[in-house]
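All protein chains but one are shown at their positions in the complex.
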Amino acid sequence: MTTSRLEAFSDGVLAIVITIMVLELKLPHGDSLKDLQPLIPTIISYLLSFIFVGVYWNNHHHLWQAAEHVNGRILWANLHLLFWISLFPFTTGWLGENFNSTIPVALYGLVLFMASLAWYILTKLVIKHEGIDSPVGIAFKNDYKTVATMVIYALAIAAAFYEPWISMAIYALVAALWVVPDKRIEKMI
Amino acid sequence: MTTSRLEAFSDGVLAIVITIMVLELKLPHGDSLKDLQPLIPTIISYLLSFIFVGVYWNNHHHLWQAAEHVNGRILWANLHLLFWISLFPFTTGWLGENFNSTIPVALYGLVLFMASLAWYILTKLVIKHEGIDSPVGIAFKNDYKTVATMVIYALAIAAAFYEPWISMAIYALVAALWVVPDKRIEKMI
Amino acid sequence: MTTSRLEAFSDGVLAIVITIMVLELKLPHGDSLKDLQPLIPTIISYLLSFIFVGVYWNNHHHLWQAAEHVNGRILWANLHLLFWISLFPFTTGWLGENFNSTIPVALYGLVLFMASLAWYILTKLVIKHEGIDSPVGIAFKNDYKTVATMVIYALAIAAAFYEPWISMAIYALVAALWVVPDKRIEKMI
Partner (left out) sequence: MTTSRLEAFSDGVLAIVITIMVLELKLPHGDSLKDLQPLIPTIISYLLSFIFVGVYWNNHHHLWQAAEHVNGRILWANLHLLFWISLFPFTTGWLGENFNSTIPVALYGLVLFMASLAWYILTKLVIKHEGIDSPVGIAFKNDYKTVATMVIYALAIAAAFYEPWISMAIYALVAALWVVPDKRIEKMI
């Protein structure tokens, strides 16, 4: 089985997720600048999630450049990843309306954490299928970056119960770190 | 006629269905954990339907790996399948709001049943077009699994008039059975 | 310029239109069979429009199987077609809520008429680009079916001012006529 349809389907889901998040930006009732003001947290949440989906799309792109085949388990591991990403519009919208509340901030981080975990499982299954000496095997063998990201998300979730703004700063930092494209794989190809 | 555009269009519809179902997850008004609680049935319905769409995408993927050509009737049989799947967001949303009510639970099963029937018709038309000795003909000749699934859905619909929770358990069981990828076809390819 | 990206983009738009129309099926407030009853006109409208979008997708598929190149004018003629089709969710939703009212029924027909006209212009531009003796030129030279459809739509729009149900019957008839795939082109390929 080749990867092309898996890529097309994932592209579709990621493109829809990244776009329907904007539907949470409800039109303001007035027409002045101050009517836009309450939307600022929603816009920031949207931007943050847009970057995270962009990161997943980029990494996904890199992974399937390196990998060449899929099996049934990989298809489901990929759907598992898409499931968590499909919850982004919900957690992003709720975060936008409750920017400084513990539970929305923590839930946002939890879904990020689960997506990272799903990504980690997906890469492990792909390595197992392609072989440890394949390009993807070498590139993702020691995926410290994903593991570190999961640890940081766990800390951010915990921090939300103490001070939600700390969690928000951590999310922004993680987003910034991942925008840098994955040099390891680019070097391989 | 080749299958590539049919696959691309179906991927598009399935990707959109799987993603817009999440729009039924309305943002809670408060920001606490107990505000999320009423959403639990909707989340479970969403997860269930996500798996069903994933199963259809997987099976669709397998079918068009094995088959190579389409004709006008196959294009419409495929649209017929997509029609029933396109109703998933509606039945899933209604189920999520009425988790223990006969009609929403039965309607959810009815749409699943109709999608199964549409899938069954589609595979029969593809076999007829490709030939009984083609890879797809051999793989789908005795599609007991789809027939059994339809019988089980019929039982689940009936059960909803007696005790909706039994139907829900049956749906979950069917989803679990189908997550296992179709060995028959994988063996063929 | 090849047709592949034009096909991919059009598939995307058609897949989204066919799927978001279902968002007009608002969840009923109750959980009984009679709560579903007011949705019947909306479901019928949805089914009708689903078939029309399916017809356009099928015809589009056939056209680009026969044609091989595009130019700037063809790209815009295609976008012009997609514009009218993108209005289907609006006219379908309004029709569903006002099944027996002159203006919604007439507007539904007007948008169908405009989409037919856009389709007609698109095929003419493609013929001009490919040549009158090309496969697409021969297949679409005397497109009586599209012209007849436009005349019928015009009659249906007029009929809506007399008796909307007549228009609805005409729309259903046209949909049925077009579900039959285009033999002319299939023969060519």
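Quick notes on this structure:
As written, the chain order gives the labels A, B and C, with residue 1 at the start of each chain.
Simple rule for what comes next: a residue touches a chain if its C-beta (ideal position, glycine included) is under 8 Å from a C-beta of that chain, and two chains touch if they have at least 3 such contacts.
Every value quoted in this text rests on a predicted model; they were computed, and no experiment measured them.
For chain A, the residues touching the chain absent from view are 7-8, 11-12, 14-16, 18-20, 22-23, 25, 27-28, 31-33, 35-36, 47, 50, 54, 57-58, 61, 64-65, 179-182, 186, 189.
Touch with the hidden chain on the side of chain C covers residues 1, 5-6, 8-9, 12-13, 15-17, 20, 23-24, 71-73, 75-76, 79, 82-83, 86-87, 89-90, 93-94, 97-98, 101-104, 107.
Here is the rule we go by: only the chains that are shown with their structure count from here on.
The two copies, chain B and chain C, are related by a rotation of 90°, based on C-alpha atoms and rounded to the nearest 5. Homomeric contact chain A/chain B: same residue numbering on both sides for under half of the interface positions. The chain with its Cα centroid farthest from the Cα centroid of chain A is C. Rounded to whole angstrom, the centroid-to-centroid distance between chain A and chain C, based on C-alpha atoms, equals 37 Å.
One inter-chain figure worth recording: chain A and chain B are separated by 26 Å, centre to centre, where each centre is the mean of the chain's CA atoms.
Residues of chain B found to touch two or more other chains are 8, 12, 15-16, 20, 23.
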